[in-house]
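Quick notes on the structure that follows.
The chains shown are only part of the set, and none of them has been moved.
In this document, chain identifiers A, B and C correspond to the written order of the chains, with residue numbering beginning at 1 in each.
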């Protein structure tokens, strides 16, 4: 296979969405993939989906990543149906609400990465304007980045790309629920308190989801929901700060793990700042083993 | 006209890009616009552009927003040519490098918003991995949001939408260089020190651009460029913090200006947190006057 | 009636417990009450309770305040039984776990103040030593103080004392669930963002409870529960900081509301720092009205 073509479809927004494609090719130097994205902005109605998604197929993608909040509502449901129909391997990346339709996703033959700590925004007109929206996303992106959630996202796609490059047809699509235990067990913090701070930041994003859900869907009076969305966004701010604290500790120890992509798309790794990155053989072998497992 | 269809084309990334569409419809409730985005991820070669951009025209957009860094290099140059050829009104949103081709943009009949403080990332493989990239974008988004740069972006598009809704054909496309003087003269801080902090944050993003340009294009030895990109990203972090400080002051005074969109897309405004937003008549009239001016 | 005698019985600890008596007479100058406390330290077995509680009755209290975590387990259950038997008016102050036995408490004729945001500590021997325990309590005390929860505690007791001083026999015992809505609706922040920060701090304490419950009662492996308790205590630290931020805003506006006790025990109030406090007539009348209501 030449370049692996990755189609990304986004409707609506979650914290992991705005920088998603950039995660796959942060240096814009990968020679093994081509990424095309089609989105419908913040809208996610059935008609938006029906108009926009077909355009993505025109790129003949080898893999489709579908990112949206709450994939159980009509628009995203339509997307999932089309994904299943068309047969191109697809992975759904979504927020905690998606946990409920896990079984359905499996039945539809779709992979999924459910990010439990990717919270609903405080979507009340008295509070949310474009600036507040951007600040909130800034904070959530920082938490998802530092906790390693964004690393999981790109490494799962990188793994699929590695398989596709071997022209393997039976992809092992991810089936992941990214909750705090994943941060605890899989993240690469060298200092246990840095890890605890990162876990704390992630727990806070779940708390934001809880509060914003109440503020957006349950409370009806302005005097009741405005303080709640403001409170949720305060937590987003402090969660970002807590994540930053975690990374600052690792920086002070010169133990920040970095995983840049090589030009060929192989996974690199490095820890100390000054030396160059090297091939992450451990991960790469694991991916290949997966491949082997699949091939047998 | 029914809904105004806004086509967004992104190739490569600048800080203002990841959340751009969301700025136009932060509550996902606007009934007057339809937004469709096509992107090529972090790649911006001519072939990427030629493959992807035509898909956007399939949506029959009334207005095209093109976002990329450095619009003078081949890929983005191709985009600009196509935009001019196709004739749909187009606005280029780009970083400080674009300042050099201002005249060319005017000749091509394109509007532009050049964000002087949207800096190059520290794109060195020893330093930049997907996580570091996301953190950097998080910091820049925060600065662009709080300084009001993102507000300028959406209000310029909102203004064009307002004109288009009047079925006015001669759009007054923006020709803006967003430098620190714009933050000074146009932002809505009530406290002068908050404004000074915001200006400082914005100046820092320009400094980042300067350092990263040296680190990415001039320095050739690892021992020389790694400390520089690390230094630039430290400035990004502290710029975000400084911007946050500015907003915290406004919050402490309950003077945060918010400009949510109404369902109809009219510009709302509010200052104190608890009351509801109202129509921003001043801005709206200014837009209409522009309209009138154009119509005469 | 001369001085009202308040008996306080504590077994085990919650965040509101260590400074509780001091809240009633912070200047040690009240002439209308006498406070006596008997506690069993951190132990709360039936035998501890049976040995210690009777000593409290030797002081002939007019009112008994019983403070413990989880009042549904045997020791505290025994306390509640004794309280009901003895007939001295009693109020149970407890943490969120107590919510479940609200009805039972009412049946037992006991008042209650259930503090939803008074969290379980990270009671794992690998993590919790006396120092960590004290730091945790320090953080929780700060959150409970600044959010106004501690004010609710003392004002409820103050109100009962006011009633008892009128020799009123039918006390209107409190039946309060102190959740975030109470901070939202009853706290005295003048700045809405300060209030939002306080609410956020309180929400975080509830999150701590959630995590520590999992870490202490569900997770069995050291490698799993240690990071969780460490994570919970990080949240406690940042919650305290967030609460502090809230108060700093009010300080910057010179709007910190203070409610010292007068020598006679009447409720005083003041806002600006430099002037003296005055009688809080509004509150006092409300208490008297309660009295009247009761008397009729």
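Worth a mention:
By definition in this document, a residue touches a chain if its C-beta (ideal position, glycine included) is under 8 Å from a C-beta of that chain, and two chains touch if they have at least 3 such contacts.
All figures in this text were calculated on a predicted structure; none of them were measured in a lab.
Here 3 identical chains are displayed in place, and the whole complex they belong to in this file is assembled from 6 copies in total.
Just so we're on the same page, only the chains that are shown with their structure count from here on.
In this entry, chain B maps onto chain C through a rotation of 120 degrees when their C-alpha atoms are superposed, rounded to the nearest 5. Annotation: the chain A:chain C pair of sequence copies touches via predominantly the same residues, more than half of the used numbers being shared.
Farthest from chain B, judged by the mean position of CA atoms in each chain, is C.
Averaging Cα coordinates per chain places chain A and chain B 23 Å apart. Chain C has its Cα centroid 50 Å from the Cα centroid of chain B. Distance between chain centres (mean CA atoms), chain A to chain C: 41 Å. In chain A, the residues that touch at least two other chains are 226, 230.
For chain B in complex with chain C, the touching residues are 251-252, 254, 272-274.
By the touch rule above, chain A contacts chain C in their complex via residues 180-181, 184, 192-193, 195-197, 199-200, 203-204, 206-207, 211, 224, 226-228, 230-235, 238, 241-242. By the touch criterion given at the top, residues 8, 12-13, 18-19, 21-29, 34-44, 48, 51-52, 55, 58-59, 123, 125-135, 137-139, 141-142, 144-146, 148, 150-151, 154, 222-223, 226, 230, 237, 240, 244, 247, 258-262, 268, 270, 273-277 of chain B touch chain A in their complex.
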